[in-house]
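Missing here: one protein chain of the complex. Every other protein chain is in place.
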Amino acid sequence: MNNEDTLRWLTRVADVLHENAQYLTQLDSPIGDADHGTNMDRGFAAMRVKFPTMTTMDIATQLKTVGSTLVSTVGGSSGPLYGTAFLRAAAVVTGKTTLEAADLVALLDAFVGGVVARGKAQMGEKTMVDALIPAVTAAKEALAQGATLADVAARAATAAEEGAKATIPMLATKGRASYLGERSIGHQDPGATSSMFILQALAEGTRTA
Amino acid sequence: MNNEDTLRWLTRVADVLHENAQYLTQLDSPIGDADHGTNMDRGFAAMRVKFPTMTTMDIATQLKTVGSTLVSTVGGSSGPLYGTAFLRAAAVVTGKTTLEAADLVALLDAFVGGVVARGKAQMGEKTMVDALIPAVTAAKEALAQGATLADVAARAATAAEEGAKATIPMLATKGRASYLGERSIGHQDPGATSSMFILQALAEGTRTA
Amino acid sequence: MKKLINKPEDVVKESLAGMALAHADLITVDQESQIVVRKGAPVQGKVGVISGGGSGHEPMHGGFVGIGMLDAACPGAIFTSPVPDQMLAATKAVNGGAGVLHIVKNYTGDVLNFEMAAELAEADGIKVAAVVTNDDVAVQDSLYTTGRRGVGVTVLVEKIVGGLAETGAPLDAVVAIAKKVNAQGRSMGMALTSGTVPANGKPNFDIGDDEIEIGIGIHGEPGRRRIKIAPASQITEMLANPIIEDLGLKSGEQVLAFVNGMGGTPLIELYIVFEELSRILKGKNVTIARSLVGSYITSLDMAGASITLVRLDDELTKYWDAPVHTPALRWGR
Partner (left out) sequence: MKKLINKPEDVVKESLAGMALAHADLITVDQESQIVVRKGAPVQGKVGVISGGGSGHEPMHGGFVGIGMLDAACPGAIFTSPVPDQMLAATKAVNGGAGVLHIVKNYTGDVLNFEMAAELAEADGIKVAAVVTNDDVAVQDSLYTTGRRGVGVTVLVEKIVGGLAETGAPLDAVVAIAKKVNAQGRSMGMALTSGTVPANGKPNFDIGDDEIEIGIGIHGEPGRRRIKIAPASQITEMLANPIIEDLGLKSGEQVLAFVNGMGGTPLIELYIVFEELSRILKGKNVTIARSLVGSYITSLDMAGASITLVRLDDELTKYWDAPVHTPALRWGR
């Protein structure tokens, strides 16, 4: 996967989050403040302007650009969380012109590490972490079984989907949803869902790569 | 008609205005501020407390009591208007223990005179005057034709009914309804309607008298 | 209807009791006569300034009782003008020997009740003068009709008049400045929703999710016309232009610009209207020398806004700037 593939991935993320902005905001209404879709769309709309200038950037610089752009434009919880995630991901692929399966796993590991370092959430607190940690675990398993980069991405995406769904019965203890106590049960977490979209876009992008 | 009959009339007015408070307020909604029923009901609720003490009053004192009570409790436009009306009516029957047809006509004439003196409205401005003036005119005609007191009251009530209905197509130039301009057309005037109720109560009261 | 109230019939008295408790340093509430009186009234030798009208317009008028504004206010039932007894009690409570000014909004009910109160006060030997505000350009002015409603300018009249009265000016001077502010002031309002009178329990008028009322008053009555919802820029034009025209504002003149919320509209929206209003006036080279943005003359929980412009000169500016200390308006002390 080279800097063309990463750019295709990020472009796909921008598209998917834009198409699903309303859906994500709807998820954020019953257990949040109805802005997650708007927030993510604002951040990746800012990215869209920069994509043309990113064709000549190496992968690390591309991811760094995403990270700092999200920090500067998204706000809310998701801005610092995803911003830090992309910045950490960038750090572990510095200097690389192409990513092998192992590099992608390292990238995802750093990505999730960034979210956890910033947000201090653990599994089961009804946050994006509940989609991201299973995704990395699946990616690592796939790698151990010698899977291709495309398979690694695909397995991560599937795990993220299951992880996002799994947030529905959870009682939130982090983020706004935690204010609702028992009433947070029965709703899918918006951030876990945007994480799912980001990883699905990766899988699709690498499949066609 | 003696001071028992006037008290029966006033009690009937209190009952009718209470039963129709919501209706009068509804009439006051599209072309006013939705309080005419509440206002009239507040005033005659205050009267209700005084009725027991009024059996020993002569007619003029009874009417004076109504006038000053309405002034002190109703507020809005209708308070001073009906208040002045009852005060003026009281003045013309001072000293009388029973009222003949001619006395009733004089009473009604003074009543309407009070409203006009206070409110400066003429026929056709979509106010209580549009029910009251036709009522007095009808009463005078009836008297000229030698009608009984009961007939005088009945004819006045019928004229007031027609007068109230006649306000529907009128364009208001007095009172709150005038602020609506053209939009005031097509609604029956609440004050003209309460005037109608007051005269209907008189007719019923005297019929049974 | 959903409101933070107990029994509808107790709303006015309980709200007055709350205001009295929250501002015991400034006002006292006489529940018996249902009037709000400035602490320490009457001020000897000072013209007493009172106003009144139906309740449901809070903070007007009770919230403007204090130092440098009103000496007393007479709150009636919701949207129903008070009775002469209240105005008489207020007039007596604030009469410091220099006479009492009645600031009356032009509604038949308010005018008639204040009229009767003035007759009674004068019978008691108190010098009373009345000034009627009628600034609503949504209503055609005419000798043969009830005439224009008194709306937003009333707040500004009360402030400026109170500022002058505080200096010990005589009654005729206080009357003169009241008439001047009213003559130099015009207003127009609009509603997004209808307010709900507690005693009725349902909105005064039904209005669609895409409709607004232009040319409303402050008693929940419908406006002059109903239109489809429009951007704030257009709505502000619809309110400001008739005012500017009727006032005959000329290039180079200065105004006091008042953007008022009707009770259910938050500040974030009022500032957008103020921004549009500034743009319109700038285009006509009219300077906003003073401004007031907030919900000061409301119509219960109605969502909407009104604009009031007063042409300023040095005298009006001076007494607008004069210190005021009331529950709802405060500066300079």
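All chains are identified by letter, namely A, B and C, in their written order; residue positions are counted from 1 within each chain.
Going forward, a residue touches a chain if its C-beta (ideal position, glycine included) is under 8 Å from a C-beta of that chain, and two chains touch if they have at least 3 such contacts.
Just so we're clear, the structure is a prediction, and the values are computed from it rather than from any experiment.
Student: Mind giving the shown chains that are in contact with the missing chain?
Tutor: A, C
Student: Check the options A:6, A:39 or A:62 and report the residue that touches the missing chain.
Tutor: From the options A:6, A:39 or A:62, the contact with the absent chain belongs to A:39.
Student: Please pick, from A:18, A:50, A:96 or A:118, the residue that touches the omitted chain in the full complex.
Tutor: That would be A:118, which touches the missing chain.
Student: Since one chain isn't shown, list which residues of chain C touch it in the complete complex.
Tutor: So the residues of chain C touching the unseen chain are 1-7, 11, 14-19, 21-22, 55-56, 58-59, 63, 192-193, 209-210, 212, 229, 231-233, 235, 263-276, 278, 288, 291, 293, 295, 298, 300-301, 303-305, 328, 330-333.
Student: Can you list, in ascending order, the chain A residues touching the missing chain?
Tutor: Contact residues on chain A toward the absent chain are 25, 29-35, 38-39, 42, 71-81, 118-119, 173-176, 178-181, 183.
FYI, only the chains that are shown with their structure count from here on.
Student: Which of line, ring, star, complete or other matches the graph of chains that touch?
Tutor: other
Student: Just the number, please: Cα centre separation of chain B and chain C in whole Å.
Tutor: The computed centroid separation for chain B versus chain C comes out at 32 Å.
Student: How far is the middle of chain A from the middle of chain C, if each middle is the mean of its Cα atoms, in Å?
Tutor: The answer is 55 Å.
Student: Would you give the residues of chain C that are in contact with at least 2 other chains, written as numbers and ranges?
Tutor: In chain C, no residue touches two or more other chains.
Student: Can you list the chain A residues in contact with two or more other chains?
Tutor: There are none in chain A.
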